[in-house]
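This report refers to the structure that appears directly beneath it.
Some chains have been omitted; the remaining ones sit where they do in the full complex.
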Amino acid sequence: MGSTGDQLTHFDAGGNARMVDVTEKAVTERIAEAEGVVTMLPQTLELIARGDHKKGDVLAVARIAGIQAAKKCSDLIPLCHPLMLSSVKVDFELDESNNQVRIAARCKLAAQTGVEMEALTAVSVAALTIYDMCKAVDKGMEIGGIRLLSKSGGRSGEWQAEAKA
Amino acid sequence: MGSTGDQLTHFDAGGNARMVDVTEKAVTERIAEAEGVVTMLPQTLELIARGDHKKGDVLAVARIAGIQAAKKCSDLIPLCHPLMLSSVKVDFELDESNNQVRIAARCKLAAQTGVEMEALTAVSVAALTIYDMCKAVDKGMEIGGIRLLSKSGGRSGEWQAEAKA
């Protein structure tokens, strides 16, 4: 699954898409962490912040959506391998100074391929769910900063995102 | 489905999540447009740009993934209503000055609820698919700027995003 720099691995020599053959790869422990943010109006963030049993908990719904989406990853992303995730966590942090909800996801399993896409999918669908639940009061929300933070395991080993400026 | 500004419509008075009752709403033509970008290394954008029959067409795969994801929206977003989309389009634009692929999606149907989530989901999954297909050469890609551009139809009528600064 290496890349020579001038050929993408999801295509064969003729340019045809394929699910890359990972049969010969070793089963190793794989961990991936991803993040993203939803930027919104201050009053929308406030509605989310005070969410609880009595007012309605947006983040609890978004967390479930993110976890379930990680499990659907190979159905959503055409060339992803099916995987049996052994752990998924989705966390939220309210950043009032930037009017943002920060979403972080962490996926883990022992397998022949990595779980980067699962973590990124969990973040994306959690973000979309926050949008859905708040769109009646704030259609201008923006989802951004979705990126891989780190991965470990597999032939390419450890990888860390560069710190943001 | 109105909002008084201090209550989110996806929760009842007791704070319990629900799929909002739209039975009484009128069936009107609904259109929603959304966009997003994937920012990457210049050489990654170049690989995508020269994609074709012989080299592998990343955007053709991402387009299919986005269209299919729009159809799965109510399965991904817990409180979304199931809808029968009558049109989905996903388009890409290569912005070499910003090292970005810009993704735009447009969904349409006649229904009792809008298609904002379908358009946003199409953009998100198309972006994730681009990430997946290029991650072997560029793990640092970032997905951002996912937002609604416009919607029409329904009780709240027309809505346009503000122009970006």
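Labels A and B are assigned to the chains in the order they are written; within every chain, residues are numbered from 1.
Rule of thumb we're sticking to: a contact is a pair of C-beta atoms (placed from the backbone, for glycine too) under 8 Å apart; a residue touches a chain by one contact, two chains touch by 3 or more.
No experiment lies behind these values; they were computed from the predicted model shown.
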item	value
With 2 copies placed, total copies in this complex	6
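Everything that follows uses one rule, which is that only the chains that are shown with their structure count from here on.
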item	value
Angular offset of subunit A relative to subunit B [C-alpha, multiple of 5 degrees]	180
Geometric centre distance via CA averages, subunit B-subunit A, whole Å	16
Partner subunit A, residues of subunit B touching it in the complex	1-3, 5-11, 14-17, 36, 43, 47, 51-58, 61, 64-65, 68-69, 72, 75-80, 116-117, 120-121, 124-125, 127-129, 131-137, 139-148, 151, 159, 161-162
